[in-house]
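Note that one protein chain is taken out, while the other chains of the complex remain in position.
After this line comes subunit A, so read on.
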Amino acid sequence: MSEMTYRDAINLALKEEMRRDSSVVIYGEDVALYEGAFKVTRGLLSEFGEVRVRDCPISENTIVGVAVGAAMGGLRPIAELMTVNFALLAMDQIVNHMAKVRYMFGGQTQVPLVIRMPGGGGSQLGAQHSQSLESYFMHCPGMHIAYPATPADAKGLLKTAIRDNNPVVFLEHELLYNSKGEVPDDPEFLVPFGKAAILKEGNAVTLVGYGRMAILSRQAALELEKEGISCEVVDLRTLNPLDLETVIASIEKTGRAVVVEECWQSAGLGGDIASRIYGCCFDRLLAPVKRISGLDVPMPYSRKIEKLCIPQAEGIAQGVRDLLAQAY
């Protein structure tokens, strides 16, 4: 084990997989010479050279399309979109091509690529650079979606993503890049897809989160523990495949669920998860499933009001208190 940041854990995963497999290449806007807008690709160009580590033009739709073709042609490309917001320019290649070609060509091809997308809100970047678009991807079958919460998962999930023969949307939270944690040194350390993590055990309420929302849920749970409220925190790790089993098993124990999503509430993934919970364990629930979501507004710039739009640990804790205070 070594202590490192989420950023360095991603960087280590990239280096290890590029050393292991010469078909792994990485490109994106400013990933090579500039070493990434968030400095995630530091040291890659010097170690692996300009054939495998390349800068490319600001052409997001083509960034994804080139990865689709390169993957079909035998490489394992990793494409970086500078932020998830720019994925909206690439939705044609993501939804109409990346997620479809294997199926519509009758299983005769595969698309082993990873698209890394830093995102999330909370840095006062305004309405166009603060979005959480995970529900957009989750709506479409044909791609895996990983969203690590911890440095260890950032390494282990990314390595699994690179070795996956399916296209993977790999979401990284910009506010987690500097977070630190213990990360296994083993170059074969892989975190499987579709296996949620229990970040904290508890027996009164189940908090379901992912990415930064899992971290904030854990903070809330630690705060509530001081008040004698025992929360179990489930970190989904991957949104597709979705480990509903672990979620349900936890709710079978606690009888209450709070789903925490950073995205907008309207048609957000929290509603989908809540409906699946109702379908699986309605009889066991002691209260309705609560959703804590990003507000349905374009993100304002000013930090005073921006933080009101994104779930915070205190807000999650208050949501749990409210849930427990209600009589059903």
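Rule of thumb we're sticking to: a residue touches a chain if its C-beta (ideal position, glycine included) is under 8 Å from a C-beta of that chain, and two chains touch if they have at least 3 such contacts; residues count from 1.
The criterion applied here is as follows: contacts and distances are computed from a predicted model.
Asker: Quick one: find the hidden chain's UniProt protein name among "Carbohydrate ABC transporter permease", "Extracellular solute-binding protein", "Pyruvate dehydrogenase E1 component subunit alpha" or "Carrier domain-containing protein".
Answerer: The UniProt record for the chain left out of view names it "Pyruvate dehydrogenase E1 component subunit alpha".
Asker: Please pick, from A:12, A:25, A:82 or A:299, the residue that touches the omitted chain in the full complex.
Answerer: Of these options, the touching residue for the absent chain is A:25.
Asker: Looking at A:31, A:71 or A:233, which residue reaches the missing chain?
Answerer: The one listed residue touching the chain not shown is A:71.
Asker: Considering the whole complex, which of A:14, A:31, A:101 or A:316 touches the chain not shown?
Answerer: Only one listed residue reaches the unshown chain, and that is A:101.
Asker: Against the chain that's been left off, what residues of subunit A make contact? List them.
Answerer: 23, 25, 51-52, 54, 56-57, 59, 61-75, 77, 92-93, 96-97, 101-110, 112, 141-142, 144, 164-166
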